[in-house]
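Only one structure is covered here, and it is reproduced in the block below.
Here the complex is missing a single protein chain, while all its other protein chains stay put.
Chains: A, B and C, in written order; residue numbering restarts at 1 for each.
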Amino acid sequence: MKLLLPLVIGVLFASGTYLMLQRNILKLVLGLSLIGHGANVVLISSGWIGTGQVPILGRDESMPFVDPIPQALVLTAIVIGFAALAFLLVLSLRVYRDLKTTDVAEIKGQKG
Amino acid sequence: MSHLLVLPILIPLGTAILLLLLRFQPMARRIVIGLSSLLIVAVNISLLLKINAEGIQSYRTGGWAAPYGIILVGDLFSGILLVLGCVIAVCAVYYSFAYLKTDAQKALFHALFFFLWAGTNGSFLTGDIFNLFVMFEIVLMSIYALLTMLGEKKQIEAGIKLISMGLLSSALFLVAVGGIYAFAGTLNMADLAVKIKPHAHHPLVSAVAMLFIGVFGLKAALMPMHFWLPDVHSSAPTPISAMLSGILIKVGVYAIIRIFCLIFVDLQGHFQTFILTLACITMFVGAMGAVAQTDLKRVLAYSSVSQIGYIFMGIGFFSVAGMGAAIFYIISHGIIKASLFLAAGVLKKMRGTMEMSEHGNMMKISPIFTLFFLIGVFSLGGIPPSSGFFMKFQLIKAGLDGAFYLPVAVALVVSLFTLFYLIQAWQKICLHTQEKAPENPLNPHLLVPVGVLALLALVLGFASAPVIDLANAASEQLFTPELYINAVMGKQ
Amino acid sequence: MNSLIFKTITKVVSPILMIFSLYLLLRGHQLPGGGFIAGLMTSAGFVMIYLAYGCERFDFKHRSRVFYFMFSGGLALSFLTGLAGLFVGGYFLKSGVAHVEMPLIHENWEFASAAVFDIGVYLVVCGVCVSLMTLLGEEE
Partner (left out) sequence: MTSILIIVFFPFAASLLLLLLSPALQKINFGTRLGWAISVVPFTCVALILSLLPGVHAGGASTFHIPWVPRYGIELSFLVDGLSILFGLLISGIGFLVVVYSIWYLSEKEDRLKFYLYLMMFMGAMLGVVFSNNLFGLFTFWELTSVSSFMLIGFWYHKDVSRYGATKALVITGVGGIAMLAGFIVLYSITGTFDISEILLMGDVIRASDFYVPALILIFLGCATKSAQFPFHVWLPNAMEAPTPVSAYLHSATMVKAGIFLVARLSPAFSGTAFWTGLVAGVGLTTMVVGGYMAIRQTDLKGLLAYSTISQLGMIMAMLGFGTQYSAEAAIVHIINHAGFKAALFMIVGIIDHGCGTRDLTYVGGLKKEMPHSFKIALVGCLSMAGLPIFGGFISKEMFYESTLHMPYSGFPYLIPFIAVSASIFTFAYSFKFLIWGFFYDAPKSPPHHPHEAPALGLFSPALLAIIVVLLGIAPGFFAHGVLELAASAVSGKTADLNLALWHGVNTPLIMSFFTVVIGIFLFMRLKKVVSVQDKLSEKVPWLSPNFVYNKGFLEGIPPLTQACMRWFQSGNLKQYLSVIITFVMLSTFGLSISQGNPLTFARLFQTELNFVHLLTFILLIVASLATVCFKNRISAILALGMTGFLVAFFYVLMGAPDLALTQFLVESVAVILILLVFYFLPPYFKEAPPQRTKISDISISVLVGSVMTYYMLMVMDSHLTETIAGYYLEVSEKLAGGRNVVNVVIVDFRGLDTMFEIAVFSIAALGVYGMLKLKKKPKHISKVLGSK
């Protein structure tokens, strides 16, 4: 199991990277979201001890709890990621409106 | 425990929120902005004095002790950056009133600006690695918003580049935090330092350190993560360009210095060649880029890349003298570059373009502007007695003391190019004859911050001894991480 | 998306979503839930209304000021909670727990100041999401 999770993360990052490197701006958005998912999964897995119960107190105290810290961190990260994604989306709308393209490779006004 | 440490975050954050609520009261906003700017300056300076007198300060937010709550820590280095930041920010705020046109722009700009300020101060003060992530995000998000808010084509274009790279770096930050949390089981930087110390040479630690270099290097525009900088600096509204070059890219530098002087102390040797190599390439490529430009703001932007290389060279020496030199470099470069960017904005307001061939005659139009600009040029070129001389001098001295001859040689050659492209730019703008008259007259309000910063650069040269001593004291503090750890973990 | 079925579903589901979200908000300190989730759920309700009716039913365009002040106010609320911690508890964001005997039902209710902070979070999340959507919607 522990071997499979790294593979999943690898695939998330690899497909995210591939999409990010495509020329269409939608693919850029999709790729960055996938990479964001990958990062969140890495972060949540950092507290993984195998089995554990949900960190809500006051019930069964016998089983060990899952580490709540990474959960809190990921929650923050998800929300921040969502904010950035929303911003990126609107920005890509503006790119389409102002620069008249959805092809990232055509956005080359500022070079050198 | 004094609340002085939390105020540099609280005041700008509160001001930003207040500005949001005062959306429709321009006069009230003006008063709030003025008062709280001055308040922040006062707080930051007194904080620096306090740290200087009493040693490293720490503050438990929410009252939770380290390593459980988020601890704010102020050492000399962060104190210095706080003061530098507020000096530049105050100038930028003043400048923005004359720079922005409509009230709607101002309302949005100032709210975002204070969020940015809060995030910057927070980045310098936080002692928690994940909180640093959040602070970075607020800084980045405000930059995205400030960059694109005027909606010019160039800004949209730079925005899409910056935000893509920013999202990538945020993801890598999370990955690095995940790795380090899994490894050490804590997020407090002082605690991390303690926990990692016995296992410093574990491969995972090196990997995490490198990811951090990638993430912070992107903010600091270290080669090859610098790609966003020329576009963003040159297209952002001028006060933001000044902030970016003056203090915001230094946030990345700060973070790298912080982690390598605290968490990854034992990896300094492992990363030294790597950092020095990157520093040399950054210096060189930045200068080459600046020579190639015809747009003044892009010249200055590439120059910032090049100067970041110098700063990283100082860091890469990993000696007290080198770090002291880097810290002084940060201060001095921040002030000079902010002044130059603001000066560029003055020109932009006059003719609506930054192409140097479209400008000229400034010597006739405004000798004062020419003088301020020239002070900036010579300071950055390292001509004594300006502060720019001392920043280069210390760096070279630290390098020769540490027997790093190659980086020093590169630095020397590049500094020649620095002088060359700056003089060329100054000549083109101030001396060349230009037939076309400027569209707008020069706005004297815009000149005030330019002059203040330029004169500050001069003063910093004439009275450099106390600042140099302060920078070196900060550097010594950085090289005794026990002080930091004790201040955070010890009885509070 | 203007189908009748969707409108009908929206009519039923969105009030439920909103009420449920308030429940999630209030219990957040003890059970899964909290400001983020509640805020997102409320905005999901608004999203549904928006998708089903556009601007016709609930005049988003002219209420955008409401949402603006919703998230600014939320920010202010959270910030003030933190400040209250500073003045009362001695640290910024210091929380306090109060046990209050409720007058009529004679139950001992527990109030954490952190819950007020969470309400601020709720307001921000909800305000921002809906603002985003209306802004985007106007672009059409």
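Quick note on the criterion: contacts are C-beta pairs under 8 Å (C-beta built on N, C-alpha and C of every residue); 3 or more make two chains touch, one makes a residue touch a chain.
None of the values given here were measured: they were computed from a predicted structure.
Taking every chain of the complex into account, the chain not shown here touches A, B, C.
Between the chain not shown and the residues B:N44, B:S78 or B:N131, the one that touches is B:N131. From the options B:F77, B:F389, B:F404 or B:Y484, the residue with contact to the unseen chain in the full assembly is B:F389. The chain not shown here is touched by just one of B:I56, B:L218 or B:L446, and that residue is B:L218.
Within the whole complex, the absent chain has one touching residue among B:V32, B:I56 or B:M149, and that is B:M149. Residues of chain A in contact with the chain left out of this view: 1-30, 33-34, 37-38, 40-42, 44-50, 52-58, 65-69, 71-72, 74-76, 78-80, 82-87, 89-94, 96, 101-105, 107-112. Within the complete assembly, residues 13, 16, 20, 23-24, 26, 61-62, 64, 67-70, 102-105, 107-108, 111-112, 115, 118-119, 122, 126, 130-131, 134-135, 137-138, 141-142, 144-145, 148-152, 156, 160-161, 164-165, 168, 172, 175, 178-179, 181-187, 191, 195, 199, 201-207, 209-211, 213-214, 218, 224-225, 227-228, 230-231, 270-271, 274, 285, 288-289, 291-292, 363, 367, 378, 381-385, 389-390, 392-394, 396-397, 400-401, 408, 412, 415-416, 419-420, 423-424, 427, 431-433, 464-465, 468-469, 472 of chain B touch the chain that is not shown. Counting the whole complex, the residues of chain C in touch with the unshown chain are 28-37, 40-41, 43-44, 47, 51, 61-62, 64-65, 68, 71-72, 74-75, 78-79, 82, 92-93, 95, 97, 110, 112, 114-115, 117-118, 120-121, 124-125, 127-129, 131-133, 135-140.
One rule holds for everything that comes next: only the chains that are shown with their structure count from here on.
When chain pairs are compared by contacting C-beta pairs, A-B ranks highest. For the pair chain A and chain B, the distance between C-alpha centroids works out to 28 Å.
Distance from the chain A centre to the chain C centre is 24 Å, each centre being the mean of its Cα atoms.
For chain C, residues touching at least two other chains: there are none.
Listed for chain B are no residues, as none touches two or more other chains. Within the complex, the chain A residues that touch chain B are 20, 25, 28, 32, 35-36, 38-40, 42-47, 69-70, 73, 76-77, 80-81, 83-85, 87-88, 91-92, 94-95, 98-99, 104, 107, 109-110, 112. Of all residues in chain C, only 30-32, 36, 125, 128, 132, 135-136, 139 touch chain A in the complex they form.
Every residue of chain A that touches chain C in the complex is listed here, in rising order: 54, 56, 58, 75, 79, 83, 86, 89-90, 93.
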